[in-house]
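Missing here: one protein chain of the complex. Every other protein chain is in place.
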Amino acid sequence: MGANFGKNYCVSIFGESHGAALGINIDGIPAGTELDLEFISEEMRRRAPGRSELSTPRAEKDEFEILSGFVNGKTTGTPLAMIIRNTDQRSKDYSEIARKPRPGHADWSGLNRYDGFNDIRGSGHFSGRITASLVFAGSIAKQILKEKGILIAAHIKSLKNIKDRDFTEEDISLENIHKLRNMLLPVLNEEIIPEMEKVILKAKENSNSVGGTVEIGVTGLKAGIGDPFFESMESELARMMFSIPSIKGLEFGAGFSIAEMTGYEANDEMYYDENGNVKSYTNNNGGIIGGITNGMPITFKVAIKPSASIEKKQKTVNLYTKENDVLEVKGRHDPSIVPRVIVVLEAATAIVILDRFLEDQKYGYLTDLR
Amino acid sequence: MGANFGKNYCVSIFGESHGAALGINIDGIPAGTELDLEFISEEMRRRAPGRSELSTPRAEKDEFEILSGFVNGKTTGTPLAMIIRNTDQRSKDYSEIARKPRPGHADWSGLNRYDGFNDIRGSGHFSGRITASLVFAGSIAKQILKEKGILIAAHIKSLKNIKDRDFTEEDISLENIHKLRNMLLPVLNEEIIPEMEKVILKAKENSNSVGGTVEIGVTGLKAGIGDPFFESMESELARMMFSIPSIKGLEFGAGFSIAEMTGYEANDEMYYDENGNVKSYTNNNGGIIGGITNGMPITFKVAIKPSASIEKKQKTVNLYTKENDVLEVKGRHDPSIVPRVIVVLEAATAIVILDRFLEDQKYGYLTDLR
Amino acid sequence: MGANFGKNYCVSIFGESHGAALGINIDGIPAGTELDLEFISEEMRRRAPGRSELSTPRAEKDEFEILSGFVNGKTTGTPLAMIIRNTDQRSKDYSEIARKPRPGHADWSGLNRYDGFNDIRGSGHFSGRITASLVFAGSIAKQILKEKGILIAAHIKSLKNIKDRDFTEEDISLENIHKLRNMLLPVLNEEIIPEMEKVILKAKENSNSVGGTVEIGVTGLKAGIGDPFFESMESELARMMFSIPSIKGLEFGAGFSIAEMTGYEANDEMYYDENGNVKSYTNNNGGIIGGITNGMPITFKVAIKPSASIEKKQKTVNLYTKENDVLEVKGRHDPSIVPRVIVVLEAATAIVILDRFLEDQKYGYLTDLR
Partner (left out) sequence: MGANFGKNYCVSIFGESHGAALGINIDGIPAGTELDLEFISEEMRRRAPGRSELSTPRAEKDEFEILSGFVNGKTTGTPLAMIIRNTDQRSKDYSEIARKPRPGHADWSGLNRYDGFNDIRGSGHFSGRITASLVFAGSIAKQILKEKGILIAAHIKSLKNIKDRDFTEEDISLENIHKLRNMLLPVLNEEIIPEMEKVILKAKENSNSVGGTVEIGVTGLKAGIGDPFFESMESELARMMFSIPSIKGLEFGAGFSIAEMTGYEANDEMYYDENGNVKSYTNNNGGIIGGITNGMPITFKVAIKPSASIEKKQKTVNLYTKENDVLEVKGRHDPSIVPRVIVVLEAATAIVILDRFLEDQKYGYLTDLR
């Protein structure tokens, strides 16, 4: 299980790294939505490997084919399915991994979950490659949200110990999003880029990898979207974020820092801005209180673990000999997946936000009831 | 929306702080489960206010009444509903809050969500009091899980800047759980208790509040429970954790720290223990990889914001005058909700773990298929 | 499982016939909905037993208490929970039923489902009494739908072999609904009432029972509501109708008769009426094609089996002796539940229609997108 997400904008994903194809079925795209296929392709490229020496030299193109739900440049309103054929599948021997589960990978947990029948080639269904489908669905969601004035931005908040500054509301503008999208290492403080590059290249040199954090910001949502408890805006975003491989932490607004504040420091005091909108001086709550938007930007950060795929020799168990053993895996790995995962996080955010936006619409008819 | 959670152990909650009653409907409790009502009452008491000078002097008893699904000391298998009557509802004037939304509270977001019709007395449905129902459902789940050897423990990992040490696997024992349950400030390193008390009492003195973090640990789950992507063990736990009022952060295993590690440091190298079980030397992944348990304890930490209810004067907007204003709320508040929220977090964890445990059972029949 | 229904107007039910209380939690009632409590009580009375010699002399009052989600005569938008205390529980010996499952009842299937732990007193959770909660939730839904011009009517289409005529569109008017609601045997052709009474009283005399069919009609829904496949309007209504105890058949429009027609006879030829609305000369499809409303009234019929509770001696198994045996149950039974189940069917229909109405609202924002 686990393939399906969404109540109003519903996705159903499938695929393995080395199978015939991966893809997604999307139900709930409003009929008549014009799709900018070029934009979608660009988003796919942002995730694709091989863009620079900072990522793996594998060169998958991630060319998608839309199978249904799309006629004459517009969505039909019925399910839109998309597939990406797998092409760059180098024949490789996976027998060692079958014997010796790789530390940090889902080899051991997956073996137990699927009694050894899951496809382990290229990590199979656990491969980050499967997230290409999320990028596709998210890039459609982004287009719809943009029409409604809702924008989603992301930057690398930290790469190992190199830290960028936090988003301000102004950073989440169309112009800035355009700029960030075109950076290999999208950060707000560009002075830190050389240091980040150095950290990545050093990891590469050492057959090692590094993790980082990404901050996401969403503007343009009115106050009052979301729900208390199990469909809180945080719950929905969290469920999605922790679906993405390698995510180990999530915090909204001030997040873990808020735990060290006093109530007086943490509470976001409010005021009317010049347009009569209710704002808060700070945004420690990340735009969500009680599970519901308050009109401030939604901001959150996720922690991305360093890629588990490294070439270093590591201790593991040997399932055949039933003894402790060591493993050394050669391959074409990303020294850091952080730069490639950003677009996945943005897309995943867009899927949730559109789902919640549609959810909120159903009360639109109320005005005339009262 | 937002009242319902769970696929196999399903809860549906309701209630407001000052309404007639709050409660829960639980569907999916296995028939014939003996309930230890005394244990449930104890758990309720752990959450209830007024236990010491560290919490609010309000003295709600949280006495529950089971309305269905329970006959002769055993569950019937059909829905079990429970209610708690609200008794200590001091008549109070809420007109000022209606005019001036409290910073850090869901007053403003809720007003927008419900067009002003929601019950604001005592924070209404946004009150932490509603989590009493989760404690009830969780204490039933705990009983079932315990029979299967699955244990859930929690301790205060930090209170403002006072920090406890992390859980080891050994800490999550029946004996230690018993001990922690009976501490007003459940920590592993008892030497820090006086400092924590001091921090809380100082906040109380200053009409302020403090936040903290809680670490939860789960042992006894076999490897292979969970799913990739949208039903990942992390996703399910995260959806639940961010349902609980005041939670602003969540991290599994090493969490945000993992983002500063290299892959070699982060990967949990594996070995066979003396009993032939696969273990890892470290547990940076918090017992979950690829959304699926790996046999190590599940560990995660949540960040709890300082209670938004403080008596200090704060800036806010006046919705009647449409001008900026100040607000000063008198009342009986918790200087820190951390000690009371621990049992809620444990219970919420138990609900999710039982739901996933039942989910895993459905593949039990497979053995004979192959 | 099975307690929860609905995506936008969500209900969660509980209760047993002889437990402390039965009830429902409703999530998704739009905030600010004024509730006509007198109307709700009247609807409850329509279902309640003891109204005439045609039903059981048991005299449950079905007095409901709203526990949450309702302040100052209006809904708050957060979950609204309601309970009905069980009062008329005559102490009775259920040991014979425990030994000898009653034919036509859920005694045997329930015993297997719940391993013997379910509450069998008064049929427990399988009692028709549990549907009082549906009447409650449906009577709220009716109020909301009525504001939007959507009306739901029902009449006894047949009682044993006595048949009423079918609904016409005109029959489904406010005036006629008012009239039908106040009839003990609501039929369109009043001449058949004496015959129906005779059939019921004869069954009563013979310690037997009779079944029947009910036709439900819905007007005021615009064309275009519903979905293809698994959320088709028929699928949603069907899932709900077959939730109601004793329902064994469901047909939309011409239903089973359509299977004997030719395509030319069955196809509903279309025309513009005087107001420029698209109508069809016939309504063999019952207002739904492809799972989606077409602007004609939704019409469907359900088959209700004769009450399984009869006083006649019947063959059954003896679970203690493991031998065939006979059973004779004395009690206060309905000779026909058809007159009492009508309001349940109307209410159940209202729940589904409101859920689908809200579902449709979410595309309301689209107009300005194109």
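Letters A, B and C mark the chains as written, and numbering starts fresh at 1 in each.
By definition in this document, contacts are C-beta pairs under 8 Å (C-beta built on N, C-alpha and C of every residue); 3 or more make two chains touch, one makes a residue touch a chain.
As the structure is a prediction and not an experimental result, all values here were calculated from the model.
The chain that is not drawn here is touched, among residues C:His18, C:Arg46 or C:His105, by C:His105.
The missing chain, though absent from the display, is touched by one residue of B:Ser12, B:Thr33 or B:Ser235; that residue is B:Thr33.
In the complete complex, the hidden chain is touched by one of C:Glu43, C:Glu215, C:Asp268 or C:Glu346, namely C:Asp268.
What chain A contributes to its contact with the hidden chain is residues 1-4, 8, 10, 12-16, 19-23, 25, 27-28, 31-32, 65-69, 71, 74-81, 83, 113-119, 124-125. One chain of the complex is left out; on chain C, the residues touching it are 1-5, 13, 101-106, 108-113, 115, 125-126, 130, 158, 160-161, 203, 206, 208-213, 222-232, 234-243, 245, 247-256, 258-272, 276, 278, 280-281, 284-286, 288-295, 303-310, 312, 314-317, 322-324, 359, 366, 370.
On the side of chain B, touch with the chain left out of the figure occurs at residues 7-8, 30-33, 78, 144, 147-148, 228, 358-359, 361-366, 369-370.
Everything below uses one rule, namely that only the chains that are shown with their structure count from here on.
The minimum number of touch steps linking chain B to chain C comes to 1.
Distance between Cα centroids is largest for the pairing of chain B with C.
Between the CA-based centres of chain B and chain C the separation comes to 39 Å, rounded to the whole angstrom.
One finds 45 Å separating the Cα centroids of chain A and chain C. Chain centres here are Cα means. That of chain A falls 26 Å from that of chain B. Shared interface positions of chain A, defined as residues touching 2 or more other chains, are 228, 359, 366, 370.
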